[in-house]
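Shown here: the complex without one of its protein chains, the others still in place.
Labels for the chains are A, B, C, D and E, by order of writing; each one numbers its residues from 1.
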Amino acid sequence: MTLEASVVGGSGFTGGELLRLLSGHPEFAVTQATSRSYDGKTVGSVHPNLRGLDLRFSDPTDLDSVDVLFAATPHGVSMEQIDEFEDAADTVVDLSADFRLSQESQYDEWYDGHVCPEYLEKSEYALPEINRENLPGADLIAAGGCNATATILGLKPLFDADILSGDEQVVVDVKVGSSEGGAGGGEASSHPERSGIVRPYAPTGHRHEAEIEEFLGLSVSFTVHAVDMTRGAAATCHVFPDGPVSKGDLWGAYRESYEDEPFMRMVAGGSGVYRYPEPKAVAGSNFGEVGFEVDPGNKRLVVFSAIDNMMKGSAGQAVHAANVALGFEETAGLDFAGLHPVGAP
Amino acid sequence: MTLEASVVGGSGFTGGELLRLLSGHPEFAVTQATSRSYDGKTVGSVHPNLRGLDLRFSDPTDLDSVDVLFAATPHGVSMEQIDEFEDAADTVVDLSADFRLSQESQYDEWYDGHVCPEYLEKSEYALPEINRENLPGADLIAAGGCNATATILGLKPLFDADILSGDEQVVVDVKVGSSEGGAGGGEASSHPERSGIVRPYAPTGHRHEAEIEEFLGLSVSFTVHAVDMTRGAAATCHVFPDGPVSKGDLWGAYRESYEDEPFMRMVAGGSGVYRYPEPKAVAGSNFGEVGFEVDPGNKRLVVFSAIDNMMKGSAGQAVHAANVALGFEETAGLDFAGLHPVGAP
Amino acid sequence: MTLEASVVGGSGFTGGELLRLLSGHPEFAVTQATSRSYDGKTVGSVHPNLRGLDLRFSDPTDLDSVDVLFAATPHGVSMEQIDEFEDAADTVVDLSADFRLSQESQYDEWYDGHVCPEYLEKSEYALPEINRENLPGADLIAAGGCNATATILGLKPLFDADILSGDEQVVVDVKVGSSEGGAGGGEASSHPERSGIVRPYAPTGHRHEAEIEEFLGLSVSFTVHAVDMTRGAAATCHVFPDGPVSKGDLWGAYRESYEDEPFMRMVAGGSGVYRYPEPKAVAGSNFGEVGFEVDPGNKRLVVFSAIDNMMKGSAGQAVHAANVALGFEETAGLDFAGLHPVGAP
Amino acid sequence: MTLEASVVGGSGFTGGELLRLLSGHPEFAVTQATSRSYDGKTVGSVHPNLRGLDLRFSDPTDLDSVDVLFAATPHGVSMEQIDEFEDAADTVVDLSADFRLSQESQYDEWYDGHVCPEYLEKSEYALPEINRENLPGADLIAAGGCNATATILGLKPLFDADILSGDEQVVVDVKVGSSEGGAGGGEASSHPERSGIVRPYAPTGHRHEAEIEEFLGLSVSFTVHAVDMTRGAAATCHVFPDGPVSKGDLWGAYRESYEDEPFMRMVAGGSGVYRYPEPKAVAGSNFGEVGFEVDPGNKRLVVFSAIDNMMKGSAGQAVHAANVALGFEETAGLDFAGLHPVGAP
Amino acid sequence: MTEADCVECGAEVSLHDDLEVGEIIDCGTCGAELEVIDVNPPVLDRAPELEEDWGE
Partner (left out) sequence: MTEADCVECGAEVSLHDDLEVGEIIDCGTCGAELEVIDVNPPVLDRAPELEEDWGE
């Protein structure tokens, strides 16, 4: 029996991904996609890949009753409208930062406070690799931030295997594509100014530090660069563990954590062109790649992690979490393998 | 009941697409992928998106018996080995130019001759939009050239609707991505030399002119440019019909030809960012987009056509044709919608 | 003795190029650069390559007296302010379309009319390759449109050599980069939407047809595509002359027209990676490349032409014309050779 | 009086840059450019921007006598041929790693040993910002590695100002363009495989660590990623100093070191699109940009540094050093400002 | 849901039930902006063209 789903913020980038995924999902039927700016227009007029979809945007003030409501709105919108969302749907999956952290104080520190902190306790972080056991039956699910997701996926096995405890020094140097900024975009994201760049866009103080600290218990030195691709987030974690760690230890740790994960791939050496994680190897798919190398001279581990920011880093993660929450096949609707070759997807 | 399929030339670009499509196809199981250079290596070591596939390349001299053999080898290879291919499989689908034309003399004129002209008569051109009725039961199928496919799809409705008869002047100006050259590539396709280009790579005399003439009965002035994308072929056809043609006439013609086609989309104006066919709107998918505009002052029609060269332009077309030939659902294994946004896929 | 120069519209793309060229020019000193939005800010805050320039933007309502005023404002601005410009400077060089055509009626047909048609007669088209003899002493100079410039440079030798007379059929298929749209840019020119494209942005009816007709006496079938580069305009002219033309005839014609031109290069075959004109071979420089091929089967000539839209296509052309007008060395300030390799400049 | 200069390895990427710079240099005349593969061909057939240069490649076994010989050959070539080079020229400027380090043991550790260690003592490192005083009169000059140059330029002011002493932990995460690999290139640098990437190409153990240690006395944790641009190297240095450091301290340190440097620019905040160093802001020019931010929460400084790998990172640095060595104006031949906007240069 | 033919391309445009005169909808096939002229039965006409800027 198909469940009905709606997407609030359907004209945005992650909203478009949700519409693509849900309309190809065996268990869902999309009944509503909202947009204030494109109210009344076909979904295909904004998302050309969805020209085959017979659906028009409607206004978010008039929400259909559905089984699952996905919200893909900017930070701050969902916390204002959570009561309407909960009225309209049994399950709410939110892609913004509004329900990711557990404490109101974190929102005071990293964001501009919170208007309904009582929801923070009941919401569940979407990333199944770290929170699968709490998802079944959850009715408020918060998809992770894309840079945080890449980082958490890269580092988590080191905690699982007690290679890290949380006090170590970790530098995370992230490279992201232009879709991370969402649709619209000003001068800095115009094609002439943004193409071909390596641009430090969050040198320090990126809000995703809060999320990483929340879920790994680790304070990281975090810097984000914009580079010339549209999809993709790649995190390079420079890790300084207390004692010596061999590459065999690392393989053991990562296999232990991810061997049975349907969307995690380990890539750490070998031959060929693609020897470490790369965003373009997973672009368009819900896969995450992790890999690593040891640097004994500097007592360092280097961990690489790559995802598609709009898939594993948001819409894909949201659908994956919904699958777990609702008891569906975990990979339902998420079976696209990605492309090869692919330019800058 | 699943059919067994093999891919000769599985380490190449279109071979990789075939492996991706066939391994996700409900009616096929891939049993062999050949490569001389990567013999014994995993398919995923070459095609990183297929790391999940449990298959290793094997040598093409030792072909498995299968139901369907797909060949994705350079021009000239299949005609040398067609007997082995036919021995190994009930149905052979070839992606090269070796069996596209019907006359040996055409191979003498445009290629370096043909070693088994007796097969030319029995082979069927794969493009269902122009040859659907002859595909069921075919046992040798020749997938079209990507630039020819883009051109034929763009112009065919004008012939169907008697707007063109074959004597008119038509200039076809094509723009293609780097995957058209296949894996490997020399200095001209190295990243520093090939990025950011508009390079006239076939100013005149492109071999696909033969294919277009064969299937449309039209001699076209054909020029191909390499541009900075990896996937995609876009044909701009400048057409000079005998009498005046309105935009309404064109809508009528294109709807008549393509309304019921599962993979054809018409895009010709409207609002939004994507108003005419664009390769990135179909990248990764088997869709073809066609559109048009009238230029009364110059007595010209401009027809735009966009495909993914490795999908609708080869591997996708091949699978589509196999679906028709074998009586499967036409869209089986070809349901990926494409991505939005997407950079230069 | 150095002349004083100002740039109205100095915060824009071509205005930035003018500032770069003029500040490195041996005969000019830049005294003013205007911008309403960046009034008071350093030039380097907008154009990072000009961080070394000690100059701040000022408001265009308060123009310095200078020897030469360059205007790089959107269409329509210069015609409104031409009296102020003429008051402020002895020589005005305008980069917009406002003074390119000679008849008011052309502005009625192609633009939104003209407010000071009396200036049309006295203004001189900047392109020295077609109007050198009229530039010395001119006091109102109109730099050509970039797509028109590329086309005119490509076709002019065919007229000089009587290969074309003006009645022939010519299709011009242009490919341009994103800087052609100027700074700012909306959703269609955001990086995620604009990267990797082949987008028909002016299928028919492009205003530059008027300019081409004005200077070549030829009505062309003109279509412009946006492709993934920032700088560059490449025109492919498909030409159908009356009688047969050999490649030797073409070499003769092009050498005759351009052999002594300091900024024109002929590229038509040969070996190596760069065998025909390519925008990236001239990017950043004031060079224009032209080349050709014959297609006897289709009674066609194919002419290729490539320029940097912001150099030979506007700011460089403007400085070149000013050099001629003022009696300077033609190449003064324009000696940058371009780069190799270069990505998508 | 003009000096004669030759370029060994003139068909390569940095060799092409040397030819461009030297042929536009007021004090040099280029008399020879060698290439074994293109012996006899015009320089312009390989470097399209130099089509105007009347020079043909000749064989490196037959070296002209010149004042200055620039060698732009792969590592290992110059050390084999240094005697011939010294015979042919008074001054040798080498762009390879062969004479950068001072100890034979370093070549044993990081490279494959050295065949003429006696030259190591007399050679001078080219980077004027750290070695200006030793360049005048030097007759063997070794241009730095591009990634090392970016890193050294970023960190040096911290040493000058005693913010770092050499024992601190420093992570250097570098992003580079495709020209760093030189002309030619195999499958990994083909356009389809290399475009749109964030690829960890030297996760650990990069040879430039040796150079950084040699000149800063600092052991760094070094990782290099290939990203989608052709020119450019951007180093992000994550620095953990012993005590607290304010942004004011940093401005003081960097101004102290670089205020009078003709090619160094400080960019650390402000408004506009370009707020920190970016390779595309310096592409094609000899400028280096450095900037920084403080992260008190993590007791970290983040230092950004950006250069054009083929200019400040090799050919430009070489010419700059030659200017200093020979007593020319430091900026002679190096006055190109770079471009704005520019795509992925 | 009712339907009407697009005046630009002739394709069927599906219309929602509470359609109002003056409403502008786009055709899913050709993208044309269509104005609802009448509702019962529905009649569409090409909406007055907004000369939209479209980059470049």
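Quick note on the criterion: a contact is a pair of C-beta atoms (placed from the backbone, for glycine too) under 8 Å apart; a residue touches a chain by one contact, two chains touch by 3 or more.
Since the structure is predicted, the reported quantities are computational estimates derived from the model, not experimental observations.
The chain omitted from view is touched by exactly one of C:267, C:282, C:322 or C:344, namely C:267. In the complete assembly, the contact with the undisplayed chain comes from D:45, out of D:45, D:149, D:221 or D:323. The omitted chain makes contact with just one of the residues B:180, B:278, B:295 or B:308: B:180.
In the full complex, chain D contacts the hidden chain through residues 40-42, 44-45, 51, 54, 56.
Hidden from this view is one chain, which touches chain C at 247-248, 251-252, 255, 259, 266-273, 275.
Just so we're on the same page, only the chains that are shown with their structure count from here on.
Among the remaining chains, the Cα-based centre furthest from that of chain D is the centre of E. Per-chain Cα centroids separate chain D from chain E by 60 Å.
Averaged C-alpha coordinates put the centre of chain A at 38 Å from the centre of chain D.
Counting only residues that touch two or more partner chains, chain C has 13, 177-179, 183, 185, 187-189, 192, 194-196, 228-230, 273, 278, 283, 341-345. Residues of chain E in contact with at least two other chains: 26, 31, 54-55.
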